[in-house]
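A single structure is presented below for examination.
Missing here is one protein chain; the remaining ones are kept as they sit in the complex.
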Amino acid sequence: MSHNTFGKNLRFTSFGESHGSTIGCVLDGFPPGMPITPEEIKHELRRRATGRSKHTSQRREQDDVQIVSGVFEGVTTGHPIALIIENTDAKSKDYSNIATQIRPGHGDYSYWKKYGIRDYRGGGRSSARETTMRVAAGALAKKWLKKQHGIEITAWLSQIGDIQLQAGDLSKIDDSPFFTGEINRVPELEEFMHKLRKSGDSVGAAISAKAVNVPAGWGEPVYGKLDAELALAMMSINATKGVDIGAGFDSVAQSGSVHRDEIIDGEFQSNHAGGILAGISTGQDITLKVAFKPTSSLRLPAQSINEAGEPVTVVTKGRHDPCVGIRAAPIVEAMMALVLMDHGLRHHAQINSNQHTFE
Amino acid sequence: MSHNTFGKNLRFTSFGESHGSTIGCVLDGFPPGMPITPEEIKHELRRRATGRSKHTSQRREQDDVQIVSGVFEGVTTGHPIALIIENTDAKSKDYSNIATQIRPGHGDYSYWKKYGIRDYRGGGRSSARETTMRVAAGALAKKWLKKQHGIEITAWLSQIGDIQLQAGDLSKIDDSPFFTGEINRVPELEEFMHKLRKSGDSVGAAISAKAVNVPAGWGEPVYGKLDAELALAMMSINATKGVDIGAGFDSVAQSGSVHRDEIIDGEFQSNHAGGILAGISTGQDITLKVAFKPTSSLRLPAQSINEAGEPVTVVTKGRHDPCVGIRAAPIVEAMMALVLMDHGLRHHAQINSNQHTFE
Amino acid sequence: MSHNTFGKNLRFTSFGESHGSTIGCVLDGFPPGMPITPEEIKHELRRRATGRSKHTSQRREQDDVQIVSGVFEGVTTGHPIALIIENTDAKSKDYSNIATQIRPGHGDYSYWKKYGIRDYRGGGRSSARETTMRVAAGALAKKWLKKQHGIEITAWLSQIGDIQLQAGDLSKIDDSPFFTGEINRVPELEEFMHKLRKSGDSVGAAISAKAVNVPAGWGEPVYGKLDAELALAMMSINATKGVDIGAGFDSVAQSGSVHRDEIIDGEFQSNHAGGILAGISTGQDITLKVAFKPTSSLRLPAQSINEAGEPVTVVTKGRHDPCVGIRAAPIVEAMMALVLMDHGLRHHAQINSNQHTFE
Partner (left out) sequence: MSHNTFGKNLRFTSFGESHGSTIGCVLDGFPPGMPITPEEIKHELRRRATGRSKHTSQRREQDDVQIVSGVFEGVTTGHPIALIIENTDAKSKDYSNIATQIRPGHGDYSYWKKYGIRDYRGGGRSSARETTMRVAAGALAKKWLKKQHGIEITAWLSQIGDIQLQAGDLSKIDDSPFFTGEINRVPELEEFMHKLRKSGDSVGAAISAKAVNVPAGWGEPVYGKLDAELALAMMSINATKGVDIGAGFDSVAQSGSVHRDEIIDGEFQSNHAGGILAGISTGQDITLKVAFKPTSSLRLPAQSINEAGEPVTVVTKGRHDPCVGIRAAPIVEAMMALVLMDHGLRHHAQINSNQHTFE
């Protein structure tokens, strides 16, 4: 049917549709004793928000998140933390003319085939609106990882269309709407987006990310590997088509003598592994890259069918991002945080569980 | 600690180490009523086996699989199917000289950091020996998918080092040890491998795969998406570093008007989506690609440390594949089969669950 | 930490504290296509509500449930159904004087020891307020079971203190606040409760329940047995101390020749098994009984400690039921419905999964 929970020891469950009254999530398994405020969550939500620049959808949601459970006197209690946001700027009428149309490249076709019923308003459950709750929950996971282990997670735009971008100065990624550390290339990106928007077309993007200070030993072989669960997490984000861990697909053409990260004087000499060996963290930076496909909702007409199977020409006039990947950086960070915290909690279980002094 | 179960409705649990007495698995949730024989499983095991050609490890396991439960009078009963194989050609002495060495690029470092104890014989639990059981269980899933839905899964070598390979004639992939349908290029591959083996180095590989005849509607949004669970499955295989679904990373540079698969006369005009939209199958071929890193065990010396933290030079003399990816095709097929069957069973639950005639 | 999800294919997750702003739940895995209205849910909530009679807590919640996701144009979509209720009559000041006291027989002691932090207002997360959401979700499961399979579930009061009650006319259980089919004994129960309330003390209760028309074949051996999951469900309800399936503890003194339910002319001659053999339904009525302990919150003083470990005398003045078991019947029904629907969905998976015609 559907499966809306992610994680094992830290379990995140989201609910809500793009144009429903409310979206929300439940974060279960979060330890007691950590102070949290709605403002900390809103800080992350603003990073993800639409309407931040002219390059993203102009839907403007307040994302006024409420913490409705699991926190008492400002501190987590160990009980499920429910977060809810009321949708305020859902313009369902934008979609009424395409209620029975199957938009190419969207979940319309597969949802219709699977469920026989479809909330067509803005993609319903398949909308990226759902990722708001990932970012909200991720804000709590990021705080815990930072406080408990000094872990910091950063995601940045590393490719848009055929433009490649380096990490640059990652402290600058929030200074532009492009989540790039190559801040001097922002004008180039602005120009690129300007032309793209005029063309009516869209492009894909790649987001790279890293987590620093992850302790060695996190990850559960062989079906709860850290890299495998990161791949699951990334591929669960809307519009993703590929995931690299460390050197990723580039490792295919590498030789083993180059790829294997040698250790000299106790220091790894490279990090092609992306900080993960055999599914377990090594203490090096965890690095990954995620491919996002181009937006499918375009004002350029596309051939498709309607629910009656008749040919239709689909033209989308709603508010859409010409490159959905631009805003994906905070979502990638959030999912990385949820995966890492989940593994951190599992690893903590081991620490006190095998210090035997057997005779 | 460890997490050795994969799947939700069809649950696969494996156990055993490379040089332990026995490896095995339990496949739980398999429907009753399907005839199976050990020979059908052995057929798939032989496709994966080492020692098939001079290009793979020379360890020769009989892989004499026994079905010890869940089958009565040759037919599945609906109860857990346990499969076991006794290890017969485990040469543990090969490894004794490196018992305390940390081999670069292997799980030695991370296992040691995590567990504080390590079965160093042939990689212990982190060895690809474990994938034998995936192939064994996958043989049953493949049969069920074929019989119940006509689904067929094929994986082939699409890149080795910097050599790109097309699908070619996929009916020929078992005719060479390279799992390639470009059968006329086998001499070129032989030559490549010959030089590689002489160099003492290794290379990575990419395996592509497709499943045909998967019905539309399989997959569970939003955290049990078909593509996300395929990514988890692929990234759980030893030595994987990347996963593409459909156009994968190539979709980053595509324009939306190209990527979205338009429908004319009821037919999709392309399949950049890889048969999955919003996490649910569309009825098109499911396509994916997996990156395998180069083998790390080389006779070329590498700098590393031992468990005392002292610098050591590691030279591996055991029996290893110069390109582990070559043999990965049957493993990719098996994992694809386990994921698809799991989703098939979940989807079947829906079929009889929502044919309401409500007034 | 905490684990707030119940069920495998139908997953129910609840959140919220007794005196928090909002309580709610997410019901994931519900099939698409079933019409539901808030009014249907409210009907069940009123059956459970406090303040219905003078024998229950006088807290009066409107329980104005909102369906905030998973339903489109009045019909389920197959996506997570989130239900939320705002708490309106939470009188937290009632509890301020006992903020640091450990009330005997409550979760105060164990929550304090586990979490080190405690929402003392009305029991916080450990309050029976949480069961409101079970009843809400159970209303949907009951409807599905009825429509899809004709299954009906009824729970009634079978013991209160030392008063034993027969099933009587179960169509009458909603005619009194006692959930009894022995409607002519209501005056006796009123008298009993009157004396009890005057005494300041409390008593326990037993609730019996049955489900009729459950098809044979539901249940998953050996760790997803129908009876075992019913026991888990019942024992998860606040204040429960025991569960009987079928003849339950009475079967200890039975002889095997009596207990085993013989079949004559195709009909079971008795139902000591409670409709479940080896964890799987037989098609007979599913029957069970649940023991509820007496309310621990009394105006009669009790010796205890505070969080500083100092001796205190606890006197509870809040609004409490002198017999919590009285209102438990709808909760037992709801949990039974959630378990049965979960198993129904799992069973449906099998129906289409093993109709092989193998040659």
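In order of appearance the chains are A, B and C, and numbering begins at 1 in each one.
To be clear about the criterion, a contact is a pair of C-beta atoms (placed from the backbone, for glycine too) under 8 Å apart; a residue touches a chain by one contact, two chains touch by 3 or more.
Worth saying up front: this structure is predicted, and the values here are computed from it rather than measured.
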item: Which of B:V26, B:V65, B:I173 or B:V332 contacts the chain that the document leaves out; value: B:V26
item: Full-complex contact with the absent chain, from C:L10, C:L27, C:I41 or C:L298; value: C:L298
item: Those residues of chain C which, in the complete complex, touch the missing chain; value: 1-6, 8, 14, 102, 104-111, 113-116, 125-126, 130, 159-162, 201-206, 216-225, 227-236, 238, 240-249, 251-266, 269, 272-274, 276-283, 291-298, 300, 302-305, 309, 311, 325, 346-347, 349-350, 353-354
item: Footprint left on chain B by the chain that the document does not show; value: 1-5, 9, 11, 13-17, 20-24, 26, 28-33, 66, 68-70, 72, 75-82, 84, 114-119, 124-125, 345
item: Touch list for chain A against the chain that is not drawn; value: 9, 31-35, 78-79, 147-148, 221, 344-346, 348-356, 358
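One rule holds for everything that comes next: only the chains that are shown with their structure count from here on.
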item: Chain whose mean Cα position lies farthest from chain B; value: C
item: Between chain C and chain A, distance of the C-alpha-averaged centres to the nearest whole Å; value: 38
item: Separation of mean Cα positions, chain C and chain B [Å, integer]; value: 45
item: Interface hub residues of chain B, defined as touching at least two other chains; value: 221, 346, 349-350, 353-354
